[in-house]
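First up is the structure itself, then whatever we jot down about it.
Only one protein chain is missing; all other protein chains are in place.
This part shows chain A:
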Amino acid sequence: MNYSDTSITASTPFLSLENVRKTYPGVVALDGFSMEVRPGEVIGLVGENGAGKSTLMKILGGVTTPDTGTVTVDGIAHDGLTVEASLGSGIAFVHQELNLFENLDVAANIFFGREPLRAGPLKLVDRARLRTMVAPLLKRVGANFSADTPVAALSLAQQQMVEIAKALSIKARLVILDEPTSSLPLAETDKLLDVIKALKADGISVIFISHRLHEVERVADRVVVLRDGMLAGTLQKSAINHDQMVKLMIGRMLKEREKASEAARAPGAIALSAKAVRTPAYPGRPVDLDVRRGEILGLAGLVGSGRTELARVFFGIDSSLGGALELGGKPLVLGSAADAVAQGIFLVPEDRKLTGILLDLSIAQNISLPNLPAHARRSLVSASAETATAEKQKTNLGIRAPSVQTRTGTLSGGNQQKVVLGKWLAMNPKVMILDEPTRGIDIGAKAEIYGLMRALADAGVAVLMISSDMEEVIGVSDRIAVMHEGQISGILDKDQFSQENVLLLAVGKQPQ
């Protein structure tokens, strides 16, 4: 390995792992894994779900101890870290799911449990001092909001900044960002990447875990690739590129964007049509949009641009405050999701665990739920009919589970998403709306879900895909509609696809 071209190599590593092995009943989560993190170094950590990233994080956080191997932090060797040792040596985490109190303001969140107190027996919070303590932290992360803003009023990227400020407040020397950008749109992602660069400039090390490889490419000094619990490879700055990372992650080259550049298809008839529809989020901004049969229409835009709200109207969860919907040219009135389902309009929602599936029910029970009367005789549920439908979907979709009676809560994210898809594919979709269908799903399952969407479109279904992942939107869609502040700011045809064009429309400008 050649470190000589960078200046940081001279210093001793802040963190080094040597030959770490960790097993769980039935699985080897990490095996002979070694890595180093130097002060001020940004490490991109990539790997499919199940490659061992979470186990690695647990070891670094002191939540679990390795079976063998050593963890050296700041020159002190440990057999395993404790939570206290991890915190004490300045390792801080920013998790994918943010741990903020939405009802409290920024300052209260950053110093929660460590508030400066006024003298006296009442232990009142010294608000003035708290504010002076928070101000420099917010400045360091480049925050454009004040310390007394309620967290609920912040965007996701801003909330992540609060988390990072929190990490800085405990004098972190290594900040571990776990999928920080998976729910951020491009513009906000840029802000976050700037924050990472600022941390680096201050000599703080960063481990950046992400499925979004082009971001890793932009920000990482070195990329560590995990595969099946082992170090699949390390890429130095000059060698970091998308295809290399993917190759190491899956051990082969993916024909991911196969057929993506295929000639534009002949557009089908209009399936779902919105005419001056107004969502509760943007009541003053009418939306016109047509989704055609046989196409995948990508719906891009910044978080908060009203995409999910539009999907909720199409699915009957929210009612439109004006305008009209049409399905196949006929007026469509939706009073509830049940009405949409009856018309063959299905939604794979953004939040799988809260709205997509019932974690406590089995695969079979989830799949039959929207169409239960068809699985019943005289209103009594037929377990055999349920099992038959579920088995069919399990085979079709390649759901990996011991049986269809398995509780969905025990499945991986990708398999849970397939269950959500399965419950709709078991019926006859006319319009399929997918809201961030591949969020938090590993690359292999992603490719399968893209394949399914394409198969649906080929079968004449109108597919509407909401996505904040630029590669995905451009790679999968036949047309891209971009939303900006509640309105469609433009629709791109295949020959106009480019990241710049989507981004320009997303911020409300016209493409060149």
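The definition used in the following text is that a contact is a pair of C-beta atoms (placed from the backbone, for glycine too) under 8 Å apart; a residue touches a chain by one contact, two chains touch by 3 or more; residues count from 1.
By our rule, contacts and distances are computed from a predicted model.
This complex has a chain not shown, and the name its UniProt record holds, of "Sugar ABC transporter permease", "Deoxyribose-phosphate aldolase", "non-specific serine/threonine protein kinase" or "LLM class flavin-dependent oxidoreductase", is "Sugar ABC transporter permease".
Although one chain is not drawn, the whole complex shows that of A:Val303, A:Leu359, A:Ala388 or A:Val507 it is A:Leu359 that touches it.
Only one residue in the set A:Val63, A:Met230, A:Ala376 or A:Ile491 touches the chain that does not appear here, and it is A:Ala376. Looking at A:Lys423, A:Lys446 or A:His484, the residue that reaches the missing chain in the full complex is A:Lys423.
Although one chain is not displayed, its contacts with chain A can still be listed: residues 23-26, 315, 317, 336-338, 340-342, 347, 349, 354-361, 365-366, 369-370, 372-373, 376, 379-381, 423.
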